[in-house]
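With one protein chain held back, the other chains of the complex are shown just where they sit.
Then we have subunit A:
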Amino acid sequence: MKTTSPVGKSVPRIDARQKVTGEATYVFDLKFPGMLVGKMLRSPHAHARIVKIDTSKAEKLPGVRAVVTAEDTPKIKFGSNEYFFPYTVDQYPLEFEKVRYIGDEIAAVAAVDEATAEQALSLIDVQYEVLPAVFDAVAAMKPGAPQIHAARNNIGVMLPVCFGDPDRALRESDYVHEDVFVLPSAAHAALEPHVCIGQYEVSTDRITLWSSTQAPFKIREAMAKTLKMQEADIRVIKLNVGGGFGGKLEMFPMDFCACLLSKKCGGAPVKMMCTRQEVFSCTRRKHPMIYKLKSGVKKDGTLMAITGEVIADGGAYCSYGPTVIAAGIMRFMMVYQLKNIRLFGSRVYTNNSISGAIRGFGGVQSGFAIESHMDMLARGIGMDPVEFRLKNTTDPNTLTINKMIISSNGLKDCIRKAAEISGWREKYGAKKETSPGVLRGIGIGIAADVMGSKMYKSHESAGSIIKVEEDGSVYLFTGAADTGQGSDTAMAQIAAHELGVAYERIRIKAADTEITPFDTGSFASRVTFISGNATKNAATDAKRQILEVVAQELKLGVQDLDIEDEQVVNKKSGKMLLSFDQAVVLCYSFNYGRLIIGRGSYNPKTTPIDFRTGEGNISGSYGFEAQIAEVEVDTKTGRVKVLKMYDVHDIGYPINPASVHGQIEGSIVMGLGYTLYEDLKFKEGRVVNPSFSKYRIPRSTEMIPIESVFIETNDPQGPFGAKGMGEASLLPTAAAIANAIYDAVGVQIKDLPITPQKVLAALKDIKNKKQE
């Protein structure tokens, strides 16, 4: 079977066959001769000074091959937003002065088996001097709170944003509303736990790390820095990754330790895997956030100003703190035309586990706050929420007040279409009691998303190489890291389409720092847009090389030739001149001997957010969407049932429609979990629900009908008009559901998750108020 011109078609995933047969290899599946099992020693205290670490007993245990502590390391800190935010570099791969959360890494062991490794951990004697700890972000900001790092008032990252004259705009508003929204932590809950294998090669002093990661080049950079090695001496290889969602976007101490232990053992490979409990408790989690908002509108619906404060519990280290706080604020200006805005964002250190990137960065939290808040503003002036949004949302070719350059923008079309397909006009405000005490409601939320973010490195380039072999086979080398979202497939489709060959011809080699070109990784919905452009450019280059030979041979102008559907064609006459295979044979023939190696890279025109002003065009383009939820609320039990979600998404152009729908459906169901029950709970810094039985994620029985529609804006920068879209569908879900609950029963729940207890309490509240 041949699929020519594959872009825009739902071709089967390039890796699907291996995955359904069980042949797909994940890091845990690798086994090498002499391989050892590594384990991390983690702090049992939330905050303590390390007085002494004695590893001698552990080292003597039979079967133990190596123990490492900070004394075996160069003691160099790393961070994830290092380039633009050097002050956020705050974590040692192994701590030696202090521990700052329950789970902080202090030492690691390598042993012949897991039981021995675990026993060895118990034999490491660490003396601590326990320090007072703080677990609440607001408390941590108060004078006299325990000092976790050197940051004043424990505020690790500050983002003050002020444009226009918000105070005046509020005074001139006809209606002003104040709200406080509270967002809990959540877990990525990727099914494959964090796992890696480190191997040191003694003869070359080089390291190979196989890691379940979304960003192999980022790990390489952090490893080189913290091990004081050259990046070229570290090879990071990504295999299949069993889900990431932002939770595998950094170097983890286990990556570092697997390599260091291997070196100390004389080169034996060391495998490390997190237990499920460790994944929940000691990797990364969603930033719990508080949004205090005060905004004003005119009677005609004009949004005058948004003001307020955003406080994020960052946990023990900074991780992607700057990106998260920026994402939690900047989206306001992507979505709404704002002339007056003042928001003060603080990411605060606490002694909870480390908050970091998770699908949407801070966008999910901000999406709930702003979209609930907007509904309440609309309500205050008696305006339909859909009309209110149509009046205030951004347009195409807009320069936002903070200098974001929005080119294609289908947001208003998304809103209109969502209203149309959901029957908004008939349903909104029409309270329907479906059975005694059970009421139906409808609600909307909208969102915008980036496709890339210039927050981590001086550039955010990606590269691809395409080689066409003598037998006509096409190899694509890309740095893009597929973690299940389907980027390998999208890259193959783009390469095949641009080169003019069938999708089935493409063999892909991805995300190996020694073999493939650089790529910053799978985050910020950037891969289709940035790596896709790089791949398209590589294919254009390979095609040019082939056509130059054909043009020379046939004495035609190269500009008159193209390759389409496996044929070299004359663009003017439309005549087929020779097949792709014949053209390749010609390239490699006696007279030409021309090897076809195309290369491409792409660096979007972006600028980082200036954290003094809030200005910056962080993305090469922006994606938009509208989501509408229909719910049923049982007023006797407080139970909310989501009946259907409608999602209309400006995706530019869908490279693979089935994959795009799959991203949207997966996001919505993930959002459904966060809205109704997901809540990573802490008690004195300890995660109290670190298992799938205690931390509930959506199950198949909770699947809801989803109607997903694309708005094709054909982005001028995107490859074949495509935009990134892997995160945006998670952003408005919670607010759409919360607003639908209001429509059904007249209560606005402002803290997630929306449990039956909260709904019942809110219903009781309004009943009491009515009686007063």
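Keep this in mind: contacts are C-beta pairs under 8 Å (C-beta built on N, C-alpha and C of every residue); 3 or more make two chains touch, one makes a residue touch a chain; residues count from 1.
Simple rule for what comes next: contacts and distances are computed from a predicted model.
*Asks:* Would you mind picking the UniProt name of the chain not drawn here, from "Xanthine dehydrogenase iron-sulfur subunit", "Urease accessory protein UreF", "Heme exporter protein B" or "UxaA family hydrolase"?
*Replies:* Going by UniProt, the chain not displayed is called "Xanthine dehydrogenase iron-sulfur subunit".
*Asks:* Quick one: which of A:Ser573, A:Asn591, A:Ser700 or A:Asn768 touches the chain that's been left out?
*Replies:* A:Ser700
*Asks:* For the chain left out of this view, which of A:Pro166, A:Pro288, A:Gly410 or A:Gly484 touches it?
*Replies:* Of all options in A:Pro166, A:Pro288, A:Gly410 or A:Gly484, contact with the hidden chain holds for A:Gly484.
*Asks:* Among A:Ala658, A:Val709 or A:Leu763, exactly one should touch the missing chain; which is it?
*Replies:* Here the residue in touch with the unshown chain is A:Ala658.
*Asks:* Applying the definition given at the start, please give the residues of subunit A touching the unseen chain.
*Replies:* 10, 12-13, 15-26, 28-29, 188-193, 240-243, 245, 275-276, 483-486, 658-659, 661-662, 665-670, 691-693, 697-701, 703, 706
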